[in-house]
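Can you keep this structure in mind? I'll have questions shortly.
Heads up, one of the protein chains got dropped from this complex, but the rest are sitting where they should.
Chain IDs A, B and C follow the sequence of writing; residue 1 opens each chain.
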Amino acid sequence: MQVLYFAWMRERVGAAAEEVDPEGAATARELVERLRAREERYALAFADLAAVRVAVDQEMTDLDAPISGAREIAFFPPVTGG
Amino acid sequence: MQVLYFAWMRERVGAAAEEVDPEGAATARELVERLRAREERYALAFADLAAVRVAVDQEMTDLDAPISGAREIAFFPPVTGG
Amino acid sequence: MADGAGARPQVSVQREDFDIAAEIEALTAGNRDIGAVVSFTGLVREMTGEGAIAAMELEHWPGGTENALGKIVAEAEARWPLDGVRVIHRYGPMAPGERIVLVLAASRHRAAAFEAAAFLMDYLKTRAPFWKKEHGPGGGRWVDARECDDAAAERWRDGRRG
Partner (left out) sequence: MADGAGARPQVSVQREDFDIAAEIEALTAGNRDIGAVVSFTGLVREMTGEGAIAAMELEHWPGGTENALGKIVAEAEARWPLDGVRVIHRYGPMAPGERIVLVLAASRHRAAAFEAAAFLMDYLKTRAPFWKKEHGPGGGRWVDARECDDAAAERWRDGRRG
């Protein structure tokens, strides 16, 4: 599944987008846990879950959203445009 | 004292401004009563007091405002700009 | 640039049309603390309750109108932290689609700019001496004041904001 990162999460992960094996993760939160366990840069990017926003196939949702069948998961900090 | 009329009050009175002898009127309401008694065109202009707004020396006020010493009284219908 | 900014009028009552972009530019030029500019533009509507109008005429009170608008602007500046306010209101004959009025409010943040612009319009609608006469198929007709305009102005009483 395609995973996108924006702003300082992109900087910490060191990539704007990557193909990720969900390793059976059923929700966005489980996917985050698998990533955090994988490498230090993910642990840094996802250190504070209160600051993580998620969109599944471009639908804004929350970390407990199911991700099975999703093509694209986006992780990003709270938005600051306007 | 100078009396001004605007919009349909001006049209009914037939003048935009005129010098008026207040005949001892102490308030705008008393001035209106003296004018109404004077000529039909004033009676028409001031037929509905709920539709009359008044400014004394360019201060928006109400019909019971004192007018002694005032230089200029303006009468007009509710405003409709903007 | 800020040069001569103090000399620009906050209120204009004029026959001529106005240039929204130029007015925003003049209001914000030289002040890099402004984060938000809200504009309101009022236009002549063709369809009224009485049918399509061919033209509209706006009467005002020379001197009295500027005085009233100046007080409304001063009240807005006392209520909100504004970096700039501009009011332009036209008078005379106008056709459907033409611009009637422009209100601008600039501030650091958007809440003050939005609220001040809405306040300025609500007070202008109920306290500034302008009167509209519509010219339609049935001849000339003075526009009636709307009760909802009084209600809109009432919500700002007692320092309430919205």
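Quick note on the criterion: a contact is a pair of C-beta atoms (placed from the backbone, for glycine too) under 8 Å apart; a residue touches a chain by one contact, two chains touch by 3 or more.
Note that the structure is predicted; figures quoted are calculated from it, not measured.
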Which displayed chains the unshown chain touches: A, C
Identified contact with the non-displayed chain, of C:Gln10, C:Thr28 or C:Asn67: C:Thr28
Subunit C residues touching the omitted chain (full complex): 19-21, 24, 28, 32-47, 96-97, 108, 110-111, 113-114, 117-118, 121, 148, 152, 162
Positions on subunit A where the hidden chain makes contact: 4, 6-8, 10, 55, 58, 60, 74, 76-82
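We take it that only the chains that are shown with their structure count from here on.
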Rounded Å distance between subunit A and subunit C, as computed from the means of their C-alpha atoms: 48
Centroid distance [mean C-alpha coordinates] between subunit C and subunit B, Å: 26
Interchain centroid distance [CA atoms averaged], subunit A/subunit B, Å: 71
Multi-chain contact residues (two or more partners), subunit B: none
Overlap residues in subunit C, where contacts from two or more other chains coincide: none
